[in-house]
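Structure provided below as structure tokens; questions to follow.
With one protein chain withheld, the remaining protein chains of the complex are depicted in position.
Order of writing sets the labels: A, B and C. Residues in every chain begin at 1.
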Amino acid sequence: MRMTKALSMIALACLASTSAWAQKTDIQKIEEYRAMLADGNPADLFEAKGEGLWKQKRGPKNASLEQCDLGKGPGVVKGVFIELPRYFADTKRVQDMESRLLTCMETLQGFNAAEIAKTPFGKGEQNNVTALAAFISAESKGMKFNLPQAHQEEKTFYEVGKRLFFQRAGSHDFSCASCHKDEKLRIRLQDLPKLTSNPGDGIGFAAWPAYRVSNGQLWTMQLRLNDCYRQQRFPYPGFASDATVALGVYLGVNAKGAVSTAPTIKR
Amino acid sequence: MADPMRIRAQVAGDKATVRVLMAHDMETGTRKDGAGKIIPAWFIQEVTVTHNGKTVLTAEWGPGVSKNPFLQLVVKGAKIGDKIGVTWKDNKGGTRSDEATTS
Amino acid sequence: MQSRRQALKKTAIVTGLLASTGLFPGLAFAFSKDGFEAKTIQDAIKALGAGALVASKDVVLTAPDIAENGAVVPFAASTTLPGVKRLLILVEKNPAPLVALFNVSDSVEPAFTTRGKMGQSSDVYAVAIMADGRALFAKKEVKVTLGGCGG
Partner (left out) sequence: MKKQFKITLSVLAAAALVAGCATGPSSADLDKLTASIVKASFRDQGIVKAAILDTDETNRACSAADVAGKPLDEKTAKALEAVNLKAVKWPTSGKFLGDWKAGEKIAQSGRGRTWTDSATAANGGNCYNCHAIDKKEISFGTIGPSLYNYGKLRGVTDPNSAAAKPIVEYTWGKLWNAKAYNACSNMPRAGHTGVLTESQIADIMALLLDPKSPVNQ
């Protein structure tokens, strides 16, 4: 590999045993911190809110979302999250959880899906989509990701997602792969999951939605990808846009077999 | 109105471990918004925990408590089926009460 | 099956109402403004009417060595001493050190866990204010790191 050339130019002697050992204990200390937070995840608050919203009659049509088809038939909530994104015959599109919730909010409740998609994160109905996503994902806790790849559109979106994953651009030449193509890498103290294959149970794709302690917000995969793209110095990806859904298909299919622990708690 | 709390109360022996999550922004009053304007302080000041209607804990908090606060305590003399109530009150007069049954 | 929300059986009682019905017997519940606005630990303790701080091995503070993020740092304060009136958690280098104050009653164990904010690495104190006015403490340094991409 060409990388090795650059690496060899930079001596590795500094990875001496003493500093490596000190580093390990720091990592252990961080693990302790994370364990302390695991009990009492504020994502619970969003889950409870989402469950209420699912059953509540709302919107211009004063209807609940209980007839929403998230892929396993109207009203089925259990086990749908671990098969999303998937192709939906009624909309003739591949959709992720958030995109599909928008469809249901429009068709069942009479909301304007395009308006909600345009609403910034953390405002108005966007907050309700987030809470609903927390609730829906929690209903698949402990189940393994198993995205369908039978439909041609699903296969096509996987291939598009792969191209997006490796797309280098922006002022810093970053792609998703810059951080997520190898194992055991860190950005600052943050572990970076390898996303080109199953990174393990509850890691990477299988860890979102998650409550972010740094800002006290619940992040869906849409918001996770949005902020990755922001840090990547890319322009703004539209909410539930085909690019974000295709990337979701790529990550989700790669995560096949990973146990979902969402909603989780993250830095 | 504020979003509901999550209260879990588990009995072991004659004690109940109570874990509470509250939905609140806990603004310090020192942060600025996008336009550079100070976001006013807004935080839970008082928390009261009751056991079958009797107050067992009062706590006072400042803006140094984290957003969406967590509280854990152990109530003595508890048995399965008891009622644990939690009420918070913030510096703007907002308040919320929820109740859970021990299990 | 009982839903999560039903389990909550929300009652939405206003505290004012509770207070007026006398459900807070014997608890003078006025917010300790001076304590929470004090700029140093010593001033906060003084504002709460307690004496000088004395280290005690009978007061226990549980906190992480390193916090991955200063916005949420888990703290637990407890003591085995009889006669404890209040348990406090304070962060020395916060602009206002007093984070939380728990009024101990006979019906709860003098052990509380919560989560606080830390602007920077600092000593964190658990203080037990005793019935006789003594202020006993345990402290621990908690390092706050910068995680993520820093953007």
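One rule holds in what follows: contacts are C-beta pairs under 8 Å (C-beta built on N, C-alpha and C of every residue); 3 or more make two chains touch, one makes a residue touch a chain.
This is a predicted model, so every value here is computed, not measured.
When you scan A:K55, A:R93, A:K141 or A:K256 for touch with the missing chain, the hit is A:R93. Across A:N127, A:N198, A:T220 or A:T244, the residue that sits in touch with the chain not pictured is A:T244.
The chain not shown here is touched by just one of A:K141, A:R230 or A:K256, and that residue is A:R230. Mapped onto subunit A, the footprint of the missing chain covers residues 1-3, 5-7, 9-15, 19, 22-23, 26, 92-93, 113-114, 117, 152-153, 155-156, 159-160, 162-164, 166-175, 177-179, 181, 184-190, 192, 230-231, 233-238, 240-244, 246.
Assume only the chains that are shown with their structure count from here on.
Farthest from subunit B in terms of Cα centroid separation is A. With each centre defined as the average position of its C-alpha atoms, the distance from subunit A to subunit B rounds to 30 Å.
Chain centres here are Cα averages; for subunit B and subunit C they lie 13 Å apart.
Counting partners per residue, subunit B has 4-6, 66-67, 70, 72 as the residues that reach two or more other chains.
Shared contact sites, meaning residues of subunit A that touch two or more other chains, fall at 48, 52, 213, 216.
Residue ranges of subunit B in contact with subunit A, taken from their complex: 3-6, 19, 21-23, 25-26, 66-68, 70, 72. Of all residues in subunit C, those touching subunit A in their complex are 3-5, 8, 64-69, 71-74, 115, 145-151. Put simply, subunit A touches subunit B in their complex at residues 39-42, 44-45, 48-49, 52, 211, 213, 216.
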